[in-house]
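Apart from one protein chain that is not included, each protein chain of the complex appears where it belongs.
What follows is subunit A.
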């Protein structure tokens, strides 16, 4: 072992959870190597489009035929635009196999998807951790809300989450910064919903990882709503704005971009991992790095991929596969169903500033005595806004008056879209395709995951409830939309190396340690035992901080 290649800890991946792992481990004194498969993106300096005005983009933000050709997956959704095309994976270099359609949106660069994430940040409720046990689905979570609550506080305080302490029982309040405001229409809709449902349904302002007051050397949100270009103010939580500077400050961090981790090096004598193998993405040379502790934060599907490619001489299906669960139970939130309509009046009202946030309607189904023909539930995200100009001026199609009308504000609209819980199904899975190779000659992942009966039934409620609520709140001409549910579109992949109480039925223990190699920790979405319906990133942060703390304690005790 070369001293140059030896660290106390290795973190694989530099996104939301990898950044947290690096911060926690370095702050606790561990010399840490953070490996990132893609290029570096330096905070502010490399946000090349962040300060462009809309008219400075060659196609004004549109998508070209070349972009469509280059991104056969990304083109399926709104995320493919001219403004941040470079933040998305090169799909030709890194293909995957879809046995069933699965939209896999990846960011292969330092910061990962923390640069482009939606930033909605919600705690889970105790009932979310109890749900599998209560319903007899999959396996029980090995932890409860009480285990995670202090870690939620810990990560909220550092990341900076703005929101109200709304006191909605199903959605625990956190340590928040001042909330962003609802606009005038949203306020009224929220009040009408509360009255109509007698306080049993709530529409609150989104809780978002955009800071509303200066914090940790970062500038508060400037209401540009250009977050996914990278924020020159560091106003939303990302690896670059928050965890990476903290980790760097310790002097204990080494960041190595262009480093594709191909496997965890497993030592069968010690029954622990001794390091990782890295393929340099630029030179194609192979390196080994060694450490006492390894955190896998490569994102749900790639973390499973690394494990499945590791220690195959001992376990043919890879490190952590002894339970038969590695790569299985892939989840996402199913979405693409909701409703929208027009709001009459408020013609003298507008908004100023571009709020990078919307409203949230927390789950209410299958709670407090409500019983549906499916289990679990869904929440909604959405908002009200005023169109910039009215598209429906009869008989005014062109000419001078038409031109002037383009500069007038249009009508108000309000829409909400559901985020539904997907159950962990054993046959929703990822595995390695040994025949098809990527640019570096590595096997590509095969994804096979679909929604089933429970989700299909839930979607009927997601559509009808949206219409009912909007109409109850006075929204007119309400139209339901219910698109085909393709997993992956939620960009909330979870579950491929689940936590559990028993090594026979789970990949990780209650501290996110791989049962089969206890100095390997998995704290990204792969660890999730169920999906709940809240956006999951805040939970990854809390799990990571908790696991890193445990890892260091175990190291000190000599247990790993």
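One rule holds in what follows: contacts are C-beta pairs under 8 Å (C-beta built on N, C-alpha and C of every residue); 3 or more make two chains touch, one makes a residue touch a chain; residues count from 1.
What we mean here is this: contacts and distances are computed from a predicted model.
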- prompt: Missing chain's UniProt protein name, "Sugar ABC transporter ATP-binding protein", "4Fe-4S dicluster domain-containing protein", "histidine kinase" or "Gluconate 2-dehydrogenase subunit 3 family protein"?
  reply: "Gluconate 2-dehydrogenase subunit 3 family protein"
- line: The one of A:283, A:397 or A:435 in touch with the missing chain is A:397
- prompt: Which of A:91, A:181, A:433 or A:554 touches the chain that is not shown?
  reply: A:181
Statement: Answer key for A:31, A:144, A:194 or A:224 versus the chain not shown reads A:224
Query: Of the listed residues A:199, A:369, A:407 or A:558, which contacts the missing chain in the full complex?
result: A:407
- request: By the contact definition given up top, give the residues of subunit A that touch the hidden chain.
  value: 51, 53-55, 58-66, 180-184, 186-187, 222-224, 347-355, 386, 388-389, 397-400, 402-404, 406-409
